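Note that one protein chain is taken out, while the other chains of the complex remain in position.
For clarity, chains are labelled A, B and C in written order, and residue numbers in each chain start from 1.
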Amino acid sequence: MTSTLARRAGAELVGTAFLLMAVIGSGIAAVRLSPDDTGLQLLQNSVVTGAALVALILALQPVSAAFNPVVTLVERAFGSLGNRETAALLAAQVAGGMLGAVLANLMFDLDAVSIATRDRSGGGLWLAEAVATFGLVLVIFGGLRSGRPETVAFAVGGYITAAYWFTSSTSFANPAVTLARMLSDTFTGIAPSSVAMFVLMQLVGAGLAAIVVRALYPEAARSLPVERSAR
Amino acid sequence: MTSTLARRAGAELVGTAFLLMAVIGSGIAAVRLSPDDTGLQLLQNSVVTGAALVALILALQPVSAAFNPVVTLVERAFGSLGNRETAALLAAQVAGGMLGAVLANLMFDLDAVSIATRDRSGGGLWLAEAVATFGLVLVIFGGLRSGRPETVAFAVGGYITAAYWFTSSTSFANPAVTLARMLSDTFTGIAPSSVAMFVLMQLVGAGLAAIVVRALYPEAARSLPVERSAR
Amino acid sequence: MTSTLARRAGAELVGTAFLLMAVIGSGIAAVRLSPDDTGLQLLQNSVVTGAALVALILALQPVSAAFNPVVTLVERAFGSLGNRETAALLAAQVAGGMLGAVLANLMFDLDAVSIATRDRSGGGLWLAEAVATFGLVLVIFGGLRSGRPETVAFAVGGYITAAYWFTSSTSFANPAVTLARMLSDTFTGIAPSSVAMFVLMQLVGAGLAAIVVRALYPEAARSLPVERSAR
Partner (left out) sequence: MTSTLARRAGAELVGTAFLLMAVIGSGIAAVRLSPDDTGLQLLQNSVVTGAALVALILALQPVSAAFNPVVTLVERAFGSLGNRETAALLAAQVAGGMLGAVLANLMFDLDAVSIATRDRSGGGLWLAEAVATFGLVLVIFGGLRSGRPETVAFAVGGYITAAYWFTSSTSFANPAVTLARMLSDTFTGIAPSSVAMFVLMQLVGAGLAAIVVRALYPEAARSLPVERSAR
């Protein structure tokens, strides 16, 4: 692995780990501290996740800040990543997500891993995951392909805070996040049996979004990948 | 329709659809999750709508990001849009809003369409819609006419989050949003019989704001329309 | 009055009116919608006021966006405003604040004016007003004197949201706001008998801050007044 690719994979690992800590950790804290109002729990969870994404993308974007396999796959489809780079970044995202789940559990004095039991399935939820991922990909590549990568952190932070609420699935919209959320049987967990359909719908939503992005922004302002585009 | 106009109409359709999903979807979720406190519901609804607007305007502004017929009409009045373009964008906004309402309903396992029954009328509310739209137009064109389109996403997001609260009507401030909110008999719905006065007051507020904007910013920093001004 | 000064006074009037609508209107809504938790009311009120300030300063800063007599007086002390301009802007701020209070009352179907009865006095509160205004002046002029006026909207929005909470007075920090809040006997009202000490402490805090600002930023990056510095 080249030094540059190692740095990029490292940024994806660290960033995705913190993203999962934000998602899972704030979910645990929300349920402990506001036990009587699920809406207040979700408000805490969604504001925290959005705020963490602003910080993480701002901090890591000049190296690599997708934190999401579907984003990396769309970049591959757009030709700004090669196969070897794509594989390394995907692996880093999945590993980072799992690391984050474990750290969140440990910080709150839970077992390092507990398999989630919360079933998340049904037509409304599956539609919601496709819609949620469609919007996320639109928001990210709208900024990137118009040559304004400095807007992406704020767009993603705002979008995810909102999508937790306006999609019935609470907008996982990220296969690495979905996999890692199997590892904590807490507020934000997802039962393994619900994962495949979530990931499938995320891929569908991302694929549709890539078509729309290419139609809306037929010429990319820069041919650089996300990782380099902030400079 | 030229390719450019098609892209612009497409961005208005997609963006307005997501705006309506944010408004209606988060309203449904808020009532389900925080059933005991209307204020908490409105906090969730208003933060989500503002956050979604930041994301959507950042993502789509280089193509087109009015999402609101009164904004497009003020652009027409300022001479930055022709009649044919104006008609296409208005149609896309109305269609997009309705699409968003339907998607929101479906994601939450409701009927695709249910006509809202919530009456919203009275002198205070009508004044509020005029004030709300006045402020929204001021905020948008203050940024555009001073040559700082990159500020508009944050200004609109902040403004709408606030105006949900400081106007008694919860600040619809948008005819496409008003029409679409007829199609979901949920927290954010509006009965058809209340729509005409809301839209009328929105037009009054926007018209007054256009006069004030022209007085405050007598020379537009750029003559480009919203759609192109972000570059 | 020159055309430029008329525009600047107009921007102060409109902006301060919307600021007061945000403060008073959201306070009325908060009490009606979340009657059981004063903290939730203040969260709503503070987030709304901060969000509105971001929007209003972004929209009006190229013309004039102090919305606060102590800010205008510090500009006068720093030599970037003449006496005639200062007087016109102060008058516009006070008039705009009162207009905003009346509009807020009317939107919520209250009498146009009701004199507030809420006593706000005591050593802790007076200290708090001096601290709050000190911080506000520091935050505004830190951005302006370092030549980064585009940061001021976000700094002020963040500061005021926070200062509602960390000062025991809920941070009026603005004589025009203080005067106007006499005119609504609601959540954010202040009894006339409490006004003089609040304004006095605001002037003390602002004066101390002006000294500190000059020490920290001995050379202003630009000699332009707030009104012009955004361009």
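Note that a contact is a pair of C-beta atoms (placed from the backbone, for glycine too) under 8 Å apart; a residue touches a chain by one contact, two chains touch by 3 or more.
A quick note: this is a predicted structure, and the numbers were derived from the prediction, not measured.
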Displayed partners of the chain not shown (whole complex): A, C
Sole residue of C:Phe67, C:Phe108, C:Phe154 or C:Phe187 that reaches the chain not shown, by the stated touch rule: C:Phe154
Residues of chain A (touch criterion as defined above) contacting the omitted chain: 7, 10-11, 14, 18, 21-26, 29-30, 32-37, 40-41, 43-44, 47-56, 58-60, 62-63, 103-104, 106-109, 150, 153-154, 157, 230-231
Missing-chain contacts mapped onto chain C: 37-43, 46-47, 50, 122-125, 127-128, 131, 135, 138-140, 142-143, 146-148, 151, 154-159, 161-163, 165-169, 212, 215-218
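Methods note: only the chains that are shown with their structure count from here on.
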Size of the rotation, in steps of 5 degrees, that lays the CA trace of chain A over chain C: 180
Centre-to-centre distance between chain B and chain A (centres being mean Cα positions), rounded to whole Å: 27
Interchain centroid distance [CA atoms averaged], chain A/chain C, Å: 39
Set of chain C residues in contact with two or more other chains: none
